[in-house]
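Notes follow the structure.
Every protein chain except one is present and positioned as in the full complex.
All chains are identified by letter, namely A and B, in their written order; residue positions are counted from 1 within each chain.
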Amino acid sequence: MAETTWHRRHILSLETFTPAEYETIVQTAESFRQVLSRRTKKVPALQGQVVTNLFFEPSTRTRSSFELAAKRLSADTLNFAPGTSSLSKGETILDTAKTYLAMGTDLMVIRHQEAGVPLAIACELDRLGANVGVLNAGDGQHAHPSQALLDLFTLCSVLDAEAPSIELLKRKKIVIVGDILHSRVARSNLWSLSACGAIVHLVAPPTLLPMQFVAPFQNAIVGTHQLRQVQLHWQLEPALAGADFVMALRLQQERMTQHLLPSLREYHQQFGITRDRLSLCHSAVKLLHPGPTNRGVEISSDVMDDPALSLVSHQVTSGVAVRMALLYLMGTYHASST
Amino acid sequence: MAETTWHRRHILSLETFTPAEYETIVQTAESFRQVLSRRTKKVPALQGQVVTNLFFEPSTRTRSSFELAAKRLSADTLNFAPGTSSLSKGETILDTAKTYLAMGTDLMVIRHQEAGVPLAIACELDRLGANVGVLNAGDGQHAHPSQALLDLFTLCSVLDAEAPSIELLKRKKIVIVGDILHSRVARSNLWSLSACGAIVHLVAPPTLLPMQFVAPFQNAIVGTHQLRQVQLHWQLEPALAGADFVMALRLQQERMTQHLLPSLREYHQQFGITRDRLSLCHSAVKLLHPGPTNRGVEISSDVMDDPALSLVSHQVTSGVAVRMALLYLMGTYHASST
Partner (left out) sequence: MAETTWHRRHILSLETFTPAEYETIVQTAESFRQVLSRRTKKVPALQGQVVTNLFFEPSTRTRSSFELAAKRLSADTLNFAPGTSSLSKGETILDTAKTYLAMGTDLMVIRHQEAGVPLAIACELDRLGANVGVLNAGDGQHAHPSQALLDLFTLCSVLDAEAPSIELLKRKKIVIVGDILHSRVARSNLWSLSACGAIVHLVAPPTLLPMQFVAPFQNAIVGTHQLRQVQLHWQLEPALAGADFVMALRLQQERMTQHLLPSLREYHQQFGITRDRLSLCHSAVKLLHPGPTNRGVEISSDVMDDPALSLVSHQVTSGVAVRMALLYLMGTYHASST
């Protein structure tokens, strides 16, 4: 592992991340990806440390990815399950977090259905002078930084498997299609991809992509001079011309009952990713999806299953390496504060 | 650990297992049984490997046995819980399996309420060129190979604790009583016990043991010449004469509502294993049950609690050793394919 310096105790949102930080994450993840290609896929980096998964919003998939990342760093893991917990006995979320802090948690991975909970917990732990890092594993519609970072690492790895780097993303055209308005994945990807110089095109029906959505991203300048490049589309096909990557978002079926979308069938007809539509893109186009997928809704089954087109499995694999990198980097900060 | 060769990537069903393979499993399990009698009950065989329990049908008991077997081989374990999972978000079972593959799973232990799911997953993973082994931990009414193999190892150990071997089973009379028709445990035991030369007698009420049930087993010849010996009975007591072992199956109470059985009380009167009935068997007869048991239904409590008669706890202990053996053997195949 190369020497790296890392200056964040918590990873809550990507708004203020610099290109240098993204590059550090990509390089650290790449070194862990190499570890994971060995037969013995463990390193002793977090031996004796405790990583607690506080998933107030249940998720098997993301929790497993973090749990495996922690175990491969030789950490001990604790899993908090809200169903059988003190929460149902009237305990506040902050008190739950403080209980796991007091037990000896070093790094806390938090998912909650409400935006801002990981930040609130991090602030409270800081106020208490706790030397513990908080990683936001998804909060409401706000942010899902580890998903965006694994997407970033996936893109860099695809562009150059031998030497992935954020430099490769400059002026690449990335189309994100789906329920932009409610997607924490889209928001976090917007921050990371635009900061690395990619040109991001957002596509959704008008009910899911209001004009004012993009303003905060466009007005947030990267470093001293670089403008973030984000464009909006209400139709998919015109947006696809020359696209290097297409990222389909997961469609949450409760949007139907909110009358934001007509039907799954019509959504697929207008916004589903099919082989025909991918032919409108750059010839080497690749598809991303954060999973779990609704086959035949966001993407057609044949695209999903074509390894020449789909990066879905690649993303999952990248997820473990990137989460190892994030826990490792937070762990170096944690150790330097001890 | 003696050098062994193992030629199966997956363990899905015992239909095609040869006596030599059964012997390899018994000898490997015996060596792990010796490890488990030491104070430190771990070996580093699967250090850095990931064993994922995909239990779509919930089970604490069998999952714990596999989890402990994996941990004692020094593997890392992941547990998939369907209740809080992507399945409820519309993901297909194959996509769930592919997600855990992409995370870095080396061995996948799968239980599902529908027959054929582990096979379908194994086929899909093979099609993808994945170097991962699938172990069927119970699929519908089809097969439960690890249960039959732990039963096999238990029988061999009881027949000669110092030198267990499948040779000891030749011409032993084994009576299996209960809901044969719906039992994956009975089906898997039929394949293994008959292949090892035991004479298997099946006992059930006619609604749970149709005449045609036994044909596929009787017609499947072991190796080049050995006939499988299976006999059917609709009454218990005549079948018990000279029995070396009696295996009572678990009675699933939903059979009552399907009108396949009169009542628990009447079932116990006709097919329950009691001390009196065991006196009709060979004087050294022992009782097996895959658990969990309904005391007073399949077996009387005093038989269940008599260590001179009941092998139920012995089976559970064998379970960990046999599952270590299976994961270990699959791991050697896996390693040789890397």
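Note that in this section contacts are C-beta pairs under 8 Å (C-beta built on N, C-alpha and C of every residue); 3 or more make two chains touch, one makes a residue touch a chain.
Computed from a predicted structure; not experimentally measured.
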Sole contact to the chain not displayed, among B:Ser31, B:Gln47, B:Ser64 or B:Asn131: B:Ser64
Residue in contact with the excluded chain [from A:Ala20, A:Ala102 or A:Ala284]: A:Ala102
Interface with the unshown chain - residue positions in subunit A: 47-50, 76, 78, 80-81, 83-86, 89-92, 95-96, 98-104, 335, 338
Residues of subunit B (touch criterion as defined above) contacting the omitted chain: 36, 38-42, 58-61, 64-65, 67-68, 71-72, 83, 250, 253, 291-295, 313-317, 319-320
